[in-house]
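Scroll down for the structure; my scribbles are underneath it.
Heads up, this is only part of the complex; the chains shown haven't been moved.
First chain written, first letter: the chains are A and B, and each begins at residue 1.
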Amino acid sequence: MPDFVSNDQGDLFSPAGFFGCVLRGIGQVMLQNNGYAGFLFVAGVCYNSPLLGTALLLGAMVSTATAIALGADRTLIQAGLFGFNGGLVGIALLVFLQTQWMTWGYLILAAIFSSIIMTAMLSLMSAIKLPVLTMPFVMASLCFILAAAGLSHLQATSSLPPTGFPQYLIAPGNVTLLTIAKGIFNGIGQVFFQENIVTGILFTLGLAISSRIACAAALSGSLAGLLVAWSMGAAESAIGSGLYGFNNVLVAIALSSFFQKPRSVVLAYIILAMLVTPIALAAMTAALQPLGLPTLTLPFILITWLFLLAGEGFSKIHIEKSQN
Amino acid sequence: MPDFVSNDQGDLFSPAGFFGCVLRGIGQVMLQNNGYAGFLFVAGVCYNSPLLGTALLLGAMVSTATAIALGADRTLIQAGLFGFNGGLVGIALLVFLQTQWMTWGYLILAAIFSSIIMTAMLSLMSAIKLPVLTMPFVMASLCFILAAAGLSHLQATSSLPPTGFPQYLIAPGNVTLLTIAKGIFNGIGQVFFQENIVTGILFTLGLAISSRIACAAALSGSLAGLLVAWSMGAAESAIGSGLYGFNNVLVAIALSSFFQKPRSVVLAYIILAMLVTPIALAAMTAALQPLGLPTLTLPFILITWLFLLAGEGFSKIHIEKSQN
């Protein structure tokens, strides 16, 4: 494996040092400060779509370079904290906007913007000791996707949800064993907005290399999200494509990483989060329907913040929070 | 009156101690740390609808039990601060969603969730020394009601406002003395989402037992909300059913409870809040119309927060704020 995949915290200005930050940044999409995981995540995206793989790398490079150029905290840059938002912005813009020359410039600007938002939020959230998570990605992406409506040189793809008033689902379709098998791995693939089982498996391998707990959390999270959604009558297509899984995957990884020792009450607390996350997803999907916007990782962010904040106030939980 | 209505701060794990917390929790819906008030509030809801009375008790019990199980602050539990959000969630879900078996499980999960949000917000708001008020109820209820759109095992009732773009009201209808008489007591009943004059009178009695100032504030608040709405041409049906009253009732109780000594400038300040609250309600009603959501007690929360925060900066007001 090439040298720059290493986790060595080298010189930011050497190519190897820079690419190390970028790959760890891509690893941080699943909260892994690990270049090998990042490498497998890139591989997984490229397997499904070389175009999106390129957008992922470009976005992560631009946002990391922005942080270096403006003098952000060196330790945070080396931990990849300025790569994951830009990388996800890169994928999201090419999924939801048509790929024209203008789109690439737009993508670069959005990736730069994501590092401004990241720095602003790091300062804001440090006061309440919460990790920023992927909020800068969500804010930059929703802003740039929504803005395209008024800017005729940018046009949406059919991946954007149609605008409309929320409507009650009547016929959800039949969930089969195949739906569940697909759903588990698509749920992991959808963390990078990829609906592809092989991609999901490559991501799982990347997680396994970095942390067995994170890998187990991701698989159980994907399954949990899917089962909760199914039990409440969510649409079969959404379940099979992993849409009800990926926020649960991220919540499970995030909450399990904030523990010191697993105890049964903490496990119950995480299971509670698993039950609530698909409901938050369904709510936000309806809330964004008049604007025709995807929810991205917003349910993950809000549920994780809530459970981390509340954890502090419950003497039986006392989750240890790390900076992110 | 049975023993558990007493305000004795007994053992949380004894049935009497637990039910005491639950009833004080229901009292806290109108900011009364008083089990007798809570008992009369339950009676008022049951008079209008035994089903909703059951939902109120169940929600308050579940959210209080959650707080005990996870180890929330014992003093807060005993003051009923983990009961009122769950109790209101219980009513709101059965008012706006069809009562099926699944709905009861959904209600229990939402009540548990309200205690997570409460604890998270207590931690967040303590920094700015603002009371949480009924925000956890609003967040949990809107999330669970909106989510039902994508979950086919849950269906809305006709109580939910229809989705649509906000439209300017042309013909508000004639306000008569009967509208006003009904409106005053319905405005108090609507604090628990009950449109029933006897229920409103029972609530008023409950308040009178707990605090004469709160009772006077509630009656004047309900009248003020109604008169302001009427003078600006609000719909007669909304005025008569108390929809323009209940947020004013709560704002009046909340602001009057944060005083030390009433002075004329403070009275003017509260009257100002009475004038602005119906406008905030009309605005939020329009804002939530594309999603077909009710505003619940959101106007009360935001106006109270604003006036408490601002009170600190005005040397002639200096409202004393208590933790909630």
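Basically, a residue touches a chain if its C-beta (ideal position, glycine included) is under 8 Å from a C-beta of that chain, and two chains touch if they have at least 3 such contacts.
Keep in mind the model is a prediction, meaning the values are calculated, not measured.
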{"item": "Copy number across the full structure, from 2 displayed chains", "value": "3"}
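FYI, only the chains that are shown with their structure count from here on.
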{"item": "Geometric centre distance via CA averages, chain B-chain A, whole Å", "value": "36"}
{"item": "Parts of chain B lying in touch with chain A, wherever the complex brings them together", "value": "69-73, 102, 106, 109, 112-113, 116-124, 127, 142-144, 146-156, 163-164, 290-292"}
{"item": "Complex interface listing, chain A residues touching chain B", "value": "127-128, 165-172, 229, 231-235, 238, 265, 269, 272, 275-276, 279-283, 285-287, 290, 305-307, 309-310, 312-317"}
